[in-house]
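Encoded as structure tokens, the structure appears first; notes follow it.
Every protein chain but one is kept in place in this view of the complex.
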Amino acid sequence: MQRRPFLGLFVTPAGVTALVLAAALFAVLQYSVRAQIPGSLEVGGFTLENFAAMLRPLYGRVFLTTLMLCVATAAISLVAGYPLAYALVHAKRRSVKSLILVTVVTPLFLGEVVRTYSWIVVLGNNGFINSALLKLHLIAAPLELLFTVTGVTIALVHVTLPVVVIMLAAALAHIDPNYRKAAMSLGAGPARAFLTVTLPLSAPGIIAGFTTAFAWTFSAFATPQLIGGGKVNMISNLVYQLGFANFNFPFAASLSVAALALTLLALWVLRRATRPFEQLGQH
Amino acid sequence: MAAEADIAVRLDGVTKHFGDTVALKDAWLKVQRGELLTLLGPSGCGKTTLLNLVAGFLSADAGELFIEGALVTDVPTAERDIGMIFQSYALFPHMSVAANIAYGLKTRHIARDEIARRVREAIALMKLGGLEARKPRQLSGGQQQRVALARALVIRPKVLLMDEPFSALDKNLRQSMQVEVKEIQRRLGVTTIFVTHDQSEALSLSDRIAVMSDGRILQIGTPQEVYRAPADRFVASFIGEVTVLRGKLAQIEGDTAVVALGASRVSVAAAPLSGVSISSAVDLFVRPEQLRIVGDRGAITATVTAHIYQGGHVDLYADSSGAIGRVLVRVPGEAALHAPVGAAVGIAPAPSGAVAFPAGD
Partner (left out) sequence: MRRRPATLHRLAGRALVVLLLGFLILPAAVVAIAAFNERALLAFPPQGFSLRWFTKAFDYRDFQIGWHNGAIVMLAASSLAVVVGTGFAFVLDRYRFVGRGLIETLLLAPLVVPHFTVGLGFLLLAAQVGLMRGFTVVIACHVVLVLPFVLRSVYISLRNLDRRLELAAESLGARPARVLFTVTLPLLVPGIVSGFLFAAILSFNEFTASLFVTAQRTQTLPVAMYNYVREYADPTMAAMSLIFILATTVLLTLANAVFGLGKVLNVDDGR
């Protein structure tokens, strides 16, 4: 029998933590099937009312907005992130690499509130974009960017872009440079070499990036809350509102359960759809 | 002198720096059409740099590069019409064998059915039948090697560049691949520049060898020339096994000189010894097969330390006191019986065949 020193010692804390998380998630599940007693924090008996209530078009629209924003943000981040990742990996000078890396990584660590707030200053009617465009006489009246899907999307892309760049860069960095050289030696110009060799081999990175951006956007709260201002609502905002404004925790819980189910479903679909492309990048 | 039209690749004074290091110093080289020229030398000698310059992966800091008479110094790789075999093969992992081979034909915009025909030919030539749909990771090392060759040759390149292609293969496979590549190269008549650090590989494959060290080309010649008449000490030591014996220059007559080593007299070419006065020390570079076990009046006295049986002959190692150290003598099996391990023997050089250079440290 193989000796396994420290097994118990090292597994127990992890097991306890996992158990606590499971309990927390289970609490959500439990509340989702209990009735709300209006005006009180107590909950009533078992019911599926909450899930039924979710089928109203009001909530359907929120689910749809959420999905749309997730897909749009992930897609735009991917397209914008690829050139950055490529530049990061192929930069010749250490100083350039460091500059790109720090610039890309810093927004990640600023925290949602600071980031979102900064975007308010940029997007607002008196903000950077409008002031600049008005001064240059390119527009007559300020553009409505706050409280719109466009504004929220821009801010969300800003959040996920760093993570996508890092995942793409990781994938690109591990592609053997000899493949590109081989393609060139066989007569492929830079564009062709990129499209037929580099891009397919970076497929795993692209998939990982898209999936992560999708999952992260789903979790976004401060951005749609502050920039959406109540007009653009994601599931996260709804859950908060129901919980803290209406004290309807059971319904908030059921929304969370539905949201989680939706995320898992979306991720599963993504996984199946991208499996053939995953094979491409194996090397 | 070869006619200009027969020169496939020409380097005129090509130099390449990497920061402060000079990787290639003022290289002049002419590769003849259809020949297999090997760039041979230890790591860091500049052979891979030279190959990459011909390929176009590096650009020269000085000098000109010609491929089939056309100036290509500033021409990008994709337009040079070369074929390259990488050490790791660099087969596109996401494409099948057939797609890999077809790649270079696609970039040349050749008609689809012509591509199919040529790919079929290449697969037949390299004995890859049945493997068309496989991915590279499903192939053995030898098969991958052949796909790499097929991919590079199917485009009928002006020059084939091979960067230590056999270093990843085991001994038997390496030898059979060497033979196969030599045959194909000869049959297709494709000009080939081959890079290796393995001198026995160079000797067996090449039409000519360029021995390099420290960024310079020291000697270009046929394997025989390089083995029998090395241009300097480095080449003499690098190619084949060699024992260095110190003797005295006894006489010079025309282009032959005689070196005295104890009781032995060895005739050598006089050219490398120009300027050396009679009776001064010279170094004799002797090959193992040019040494004999003699009675006890040999030039060297040594104690036999090991017999390494090689099938056709025995490599006999003996330790002698003094500067010479360990000596390798190649003897037929029966002779080895008379010089068992531990015995004191006399070793003498054959009267001719060795090379001498002015005494070094």
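As written, the chain order gives the labels A and B, with residue 1 at the start of each chain.
Heads up, the rule we're going with is that contacts are C-beta pairs under 8 Å (C-beta built on N, C-alpha and C of every residue); 3 or more make two chains touch, one makes a residue touch a chain.
Note that this is a predicted model, so its numbers are computed, not measured.
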With the missing chain put back, one of A:Gly151, A:Pro204, A:Gly228 or A:Gly243 would touch it. Which one?
A:Gly243
Across B:Asp74, B:Glu114, B:Asp170 or B:Glu241, the one contacting the chain not displayed is B:Asp74
Which listed residue, A:Val89, A:Val152 or A:Val232, touches the chain dropped from view?
A:Val89
Would you write out the residues of subunit A that touch the absent chain, in ascending order?
3-7, 9-11, 13-15, 17-18, 20-28, 30-31, 41, 80, 83-84, 87-89, 97-98, 100-107, 109-115, 117-122, 124, 126-128, 131, 158, 161-162, 166, 169-170, 173-174, 190, 215, 218-219, 221-222, 226, 235-236, 239-240, 243, 249, 252-253, 256, 259-260, 263-264, 267
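In this section, only the chains that are shown with their structure count from here on.
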Of all residues in subunit A, which touch subunit B in the complex?
176, 178-179, 181-189, 192-193, 196-197, 200-201, 279-283
Within their complex, subunit B touches subunit A through residues 55-57, 76-79, 81-84, 86, 88, 90-94, 103-104, 107-108, 137, 151-152, 155, 161
